[in-house]
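Here's the structure, in structure tokens; my notes come after.
As you look at this complex, bear in mind that one protein chain is not there, while each of the others sits in place.
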Amino acid sequence: MKLDYSNKVMDHFENPRNQGTIENADGIGEEGNPQCGDIMKIYIRVLDNRISDVKFQTFGCGAAIASSSMATELIKGKTLEEAWELSNKAVVSALEGLPPQKVHCSVLAEDAIHKAINDYRVKQGLIPWEEKAGKEPHHH
Amino acid sequence: MKLDYSNKVMDHFENPRNQGTIENADGIGEEGNPQCGDIMKIYIRVLDNRISDVKFQTFGCGAAIASSSMATELIKGKTLEEAWELSNKAVVSALEGLPPQKVHCSVLAEDAIHKAINDYRVKQGLIPWEEKAGKEPHHH
Amino acid sequence: MEDNKRIVYMDNAATTPLRPEVVDAMIPFMTENFGNPSSLYDIAKISREAVAKARSRVAAAIGAQDKEIYFTSGGTESDNWAIKGVCFANCDKGMHIITSSIEHHAVSYTCEWLEKQGFEVTYLPVDKYGMISPEDVKSSIRDDTILITVMFANNEIGTIEPIAEIGKIAREKGIIFHTDAVQAVGHVPIDVEEMNIDMLSLSGHKFNGPKGTGALYIGKRVKLDPLMHGGDQERKRRAGTENVPGIVGLALALELSVAELKESSERLTGLRNRLTEGLLKIPKSHLNGHPENRLPNNVNVTFEYIEGESILLMLNRKGIAASTGSACNSSSLEPSHVLTACGIPAEIVHGSLRLTIGEMTTDEDVDYVLKVVPEIVQKLRNMSPLTPDELRT
Partner (left out) sequence: MEDNKRIVYMDNAATTPLRPEVVDAMIPFMTENFGNPSSLYDIAKISREAVAKARSRVAAAIGAQDKEIYFTSGGTESDNWAIKGVCFANCDKGMHIITSSIEHHAVSYTCEWLEKQGFEVTYLPVDKYGMISPEDVKSSIRDDTILITVMFANNEIGTIEPIAEIGKIAREKGIIFHTDAVQAVGHVPIDVEEMNIDMLSLSGHKFNGPKGTGALYIGKRVKLDPLMHGGDQERKRRAGTENVPGIVGLALALELSVAELKESSERLTGLRNRLTEGLLKIPKSHLNGHPENRLPNNVNVTFEYIEGESILLMLNRKGIAASTGSACNSSSLEPSHVLTACGIPAEIVHGSLRLTIGEMTTDEDVDYVLKVVPEIVQKLRNMSPLTPDELRT
């Protein structure tokens, strides 16, 4: 387990921001599965096309928890379009790097956010947005 | 070179007894060859069927030199019959043991003594004695 | 790291601290007594005699003869050598190996590599406690079986295998029996003669000896190729200038461990049981490995709904050093092959925690761990989407 996490990762792991749930959330996205050892669940509240509140629940390693925390921080208050554009790379760099074998955790966060946004859109009767082609896949 | 020689071996190596030559020796025996890394040459003086004096010259390792020294000590003053009976085992035990890969040096001493005795016998017009069957051979 | 925190080391299966008296015994061979044991002069003789004495100590500790002990660079080398050495030397007799599905990778990856070289390997299953059945060993033996290699005690779950029974079967069939006893040596009584063991691997740093040192016991009847070709060291079977301080340290540490074995294993078993009982009070937690046939120093528990690495990170914050068999344990993201072989469901296999105690462990350490772990489990469960509501706080 040769993991040397950055101080930023450890800070978000130990003091996760936005951890919890939102009752009657406007959108919920879940990604991952327990066999693989990580699941991320994102709850969003949308007001005027902006993410006015966001919470997460995560089952997973330190990087998964820190990625959830950081990703939710990065989309809070953003428009849905801006939040959709949040890439896993942006999460990694905001975390001051992740060990290579842990980068997939940041992809998980991106995917869960996309799912939450599309969940909201579908609930609103809108067409879900499509994932960009060539996006880094979340390996399992 | 994992050789742990007994104190006896080291004593005979460092202070060899009977080292040198005998001028006009009554018998001379040489055994070994330089390719193999050891040669022993035994000179005897015979008086009344007894070995009244004996000297050796040796090219070889510590065990070869100590075996020569000890073997000459053991036959000095003995009758030719007694000297013939000196086995390499007797030399080894008088030396308080030799490392297994060095036992051949004691065989060399036995052989060189036999050659010296037979050299004397032939010079006296006697039939040389025969080596016992089953004697430990001197491997090269 | 929080300042002035308590440090509790509970990862003795990974490595152990050197005993101070072992360090002291090694130092002279790192300073004035530096001679190469193969040389003739006086300082070499000091090294040579130290190695000979070390060999006797190791032999005595496992009921072997001095000339059956060969020093290596660790458990991994001993395992690789035993298995490859026997296979290369005996492939004219057959190319079939029997092993278990819960071996350390030093054994299992070696077997897999040999498969690529044309050998056939049977990987025996285990029961839910990680026990190998001697019956299975027996029924797997074929005419072309040349080697049975089964570990003495498992490094993750601590289960002790029925080695004497397997040894008996192997001996009856005339098949060489190797055991990876890296986790067992110095911790449980071992007698290679009584147990019909032909080859046994051990590693110095698992019983408070130095890292990078090991030994392989090779019974007289075993024919094997060297893994290290070269100089004449170790009776021409294991080349390389001897690591004299390492050899001296390994042997002393082993002698001391075996001398204290009874006493220390009673003490550790007590601590282990208290630790286990305390942890199992946490709801939805399960003990891994055999409840009784297990190493005195090993506790392995799975907590549902949470993941191992995050437990470890939080424990580390609290000064507790431990280990897990979780996915995140390795860069491959694979869950532990041992827990999987025991039939632990994939969804919960990730939440395992291994605490391995040792000479340094005190009652207070156990108290501290029993205070900290439930808090951490609760904190992570509160964070997890899998946790049922009744377990949230």
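Order of writing sets the labels: A, B and C. Residues in every chain begin at 1.
Just so we're on the same page, a residue touches a chain if its C-beta (ideal position, glycine included) is under 8 Å from a C-beta of that chain, and two chains touch if they have at least 3 such contacts.
Computed from a prediction, not measured in an experiment: that's the story for all the values here.
When you scan C:V299, C:L313 or C:L386 for touch with the missing chain, the hit is C:L313.
Contact with the chain not shown here comes from a single listed residue; of C:K67, C:H229 or C:K262, that residue is C:H229.
Of the candidate positions C:L18, C:M95 or C:I132, contact with the unshown chain belongs to C:L18.
The missing chain lies against subunit C, touching residues 1, 7, 9, 11, 14-18, 20, 23, 26-27, 30-31, 34-36, 38-44, 72-77, 79-80, 88, 104-107, 109-110, 112-113, 117, 203, 205, 210-213, 225-232, 239-246, 309, 312-313, 315-316, 320-323, 330-331.
In the full complex, subunit B touches the omitted chain through residues 1-3, 5, 10, 13-14, 16, 19, 30, 34-41, 57-62, 64-65, 100-102, 104, 140.
Throughout what follows, only the chains that are shown with their structure count from here on.
Centre to centre, using the average C-alpha position, subunit A and subunit C are separated by 40 Å.
Among the residues of subunit C, none is found touching two or more other chains. Residue positions of subunit B with contacts to 2 or more other chains are absent.
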